[in-house]
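With one protein chain withheld, the remaining protein chains of the complex are depicted in position.
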Amino acid sequence: MAMSDTGITRPAAQQAGMPMLHKIIFLVLLVFLAVLPFMVYPVFAMKLMCFALFAAAFNLLLGFGGLLSFGHAAFFGSASYVAAHAAKVWGLTPELAVLSGTVAAAILGLAIGALAIRRQGIYFAMVTLAFAQMVYFVALQAQFTGGEDGIQSVPRGDLFGLISLRDNVSLYFFVLAVTFGGVLMLYRIVHSPFGQVLKAIRENEPRAISLGYNVNRYKLMVFTLSATFAGLAGATKSQVFQLASLTDVHWTMSGEVVLMTLLGGMGTIFGPLVGAAIIVTMQNYLATFGAWVTVIQGVIFVIGVMLFREGIVGVIARWIKRPL
Amino acid sequence: MFELLGIPPQALLGQLLLGLINGSFYAVLSLGLAVIFGLLNIINFAHGALYMMGAFVAWMLLNYAGIGYWPALILAPLIVGVFGIVLERLMLSRLYHLDHLYGLLLTFGLALIIQGLFRNYYGISGLPYRIPDALSGGYNLGFMFLPKYRGWVVVASLVVCFGTWFMIEKTRLGAYLRAATENPVLVGAFGVNVPLMIMLTYGFGVALAGFAGVLAAPIYSVNPNMGADLIIVVFAVVVIGGMGSIMGAILTGYFLGLIEGLTRVFYPEGSAVVIFVIMAIVLLFKPEGLFGRAA
Partner (left out) sequence: MLRKLALGTALGALAAGGALAQDIDVKLGVLNDRSGVYADIAGEGSVVATRMAVEDFKAAEKGLNVEVISADHQNKPDVGSNIARQWYDQDGVNAIVDVPTSSVALAVAQITADKNGVFLASGPGSTELTREQCKPTTIHWTYDTAALANGTGKAVTEAGGKKWFFLTADYAFGHSLEENTSNVVKESGGEVVGSVDVPFPATDFSSFLLQAQSSGADVIGLANAGGDTINAIKQASEFGITQAGQKLAGLLIFINDIHALGAQTAQGLQMTSAFYWDTDDETRDWSARFEEQMNKKPSMVHAGVYSAVMHYLGAVEATGGTDGDQIAAWMKENPYEDALMGQVQVRGDGRAVHDMYLFEVKTPDESEGEWDLLKKVSTIPGDQAFLPMLDECDFTKE
């Protein structure tokens, strides 16, 4: 699908290391996140970081791969189930539980991706939706997922068998390390030669083919990577909340991550993080308004599509004339 | 009598008939989506919300204005259609030059807004809407008891679906429409008001959703979420039938109703997912859909 006619500013190729501006932003972000648990409720801050990573992973596929998946909840949710199961039933330590969830998402991503990338545009979106619905069905029916109740009371365990994560603050820094590391890795992928080829494919697929690139292999790789990082986010979330539930695999979760990415600015590095932060904060602080949250989300969607197709960060990037 | 996998043939016949009834809703809804997609290239995610709106408008007409079922069957789709036209003029019309995905995202947002608003004002429990007197009761068909109203649903949907198909594929107006989507500039040059035509088409597609909503009001409770999950299924129906194929959408709607009905007998737990399995298979092996032209 050609997303190039959308007027989104495309960052110029960044071949030589990370530009100073990005370094500064990452540094400021890291400092901010290090003091955040002492300012707001740590569990809320952790939720925020998990969704930021989820949105960033999704953005790798949509913003840089040009592929709209409508079924990313499948990877987020299944990783969350596997990680919860691993920690609770197999008694694995948190880092191994998260790892097993992530691996599960990667395998699932590879399998679904191999089938889905054979289609384009809206058909691609529909194939991913179809598979996500099947994953949801399995989550509802399978024994180990606990059906409607989900997997509850997942123990928090000891990191590497040594450091107790029962305390919110120590867990927070574990989550910070995982999600921040994840986002940095995504950054690295986007700015690698692989990322450049992706960009070429997104801009002009026939041309990339004529240059001798095996387009499908690249698409499958980016799909799998995106699924893997989405899984990393989901697996981490299950350790934070100590549960995995159907919410994580439902199609509305797939819709939410699209919203976050779109709102923040797809195809930007920092956009999805901003989008996730806004949506999660909104859900948290507007919870008492009940259905109004849905209305407000809808309004943001509409305004975003009508007026800010570049997203918040995209607009800022245009103002300061620097890629963000 | 012989039995098929332990199910007596009479019971199976009953289940098939019920499948056909559900298929009627799929057919009318997917027809609306297909009309909009085929002629406007917009994937209308708000279709489920507008279907729900149709049911609510019927309920409001009855409770606030004392207008009964039969006038509502005409009025509610009109009101929903006009509402759709407003949306088209204000928002959708500004997105035609962009990728399909923006239309999808916009209508997704609209669906959230519409459903959220109704949920705020009418709660979630659902509101009762009585079956009109002329259609209460039913027929004993021997193998099952068929409520008159369900029979009416099948008849009404068949009439509307094939009427629409005829209008688009066989009349002059339909020919203009099809031509306008192929080459709007050329058709405009012949003196046809293309934007007006597109606007009315969207209004019509949306009115079909409203019509399905009124049909559904007496048998399912009128509630703000009634379209939320249905929309995903109807999407699948359109994709399976072939995006933009009018006849494909209609036939697939009835066909999938039947398949779903059979699944409910042989593997009831799977009836919510069977359509997605079929969609995945169709997309992988015949991506243009069962009735679609190769893209």
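Each chain gets a letter, A and B, in the order it is written, and its residues are counted from 1.
Definition applied: a contact is a pair of C-beta atoms (placed from the backbone, for glycine too) under 8 Å apart; a residue touches a chain by one contact, two chains touch by 3 or more.
Quick caveat, the model's predicted, so the values are computed rather than measured.
Judged over the whole assembly, touch between the missing chain and the shown ones holds for A, B. Among A:44, A:173 or A:213, only A:44 touches the chain left out of the display.
Checked against the full complex, the one of B:11, B:156 or B:232 touching the unshown chain is B:11.
When the whole complex is considered, the residue among B:92, B:226, B:243 or B:256 that touches the unshown chain is B:226.
Touch with the chain that is not drawn comes from one residue among A:147, A:161 or A:181, which is A:147.
Mapped onto subunit A, the interface with the missing chain covers residues 41, 43-44, 47, 140-141, 146-150, 152-153, 168, 237, 241-243, 245, 247-248, 283-288, 290-291. Contact residues of subunit B toward the unshown chain are 8, 11, 14-15, 18-19, 21-22, 119, 123-128, 131, 138, 144-145, 147, 149-150, 219-221, 223, 226, 229-230, 261, 264-265, 268-269, 271-272.
Everything that follows uses one rule, which is that only the chains that are shown with their structure count from here on.
Per-chain Cα centroids separate subunit A from subunit B by 33 Å. Across the complex, subunit B meets subunit A through its residues 43, 91, 94-95, 97-102, 104-106, 108-117, 119-120, 232, 235-236, 239, 243, 269-270, 272-273, 276-277, 279-280, 283-284, 287.
By the touch criterion stated above, subunit A contacts subunit B in their complex at residues 1-3, 5-6, 68, 115, 118-119, 121-123, 125-127, 129-131, 133-134, 136-137, 141, 251, 255, 258, 262, 290-295, 297-302, 304-306, 309.
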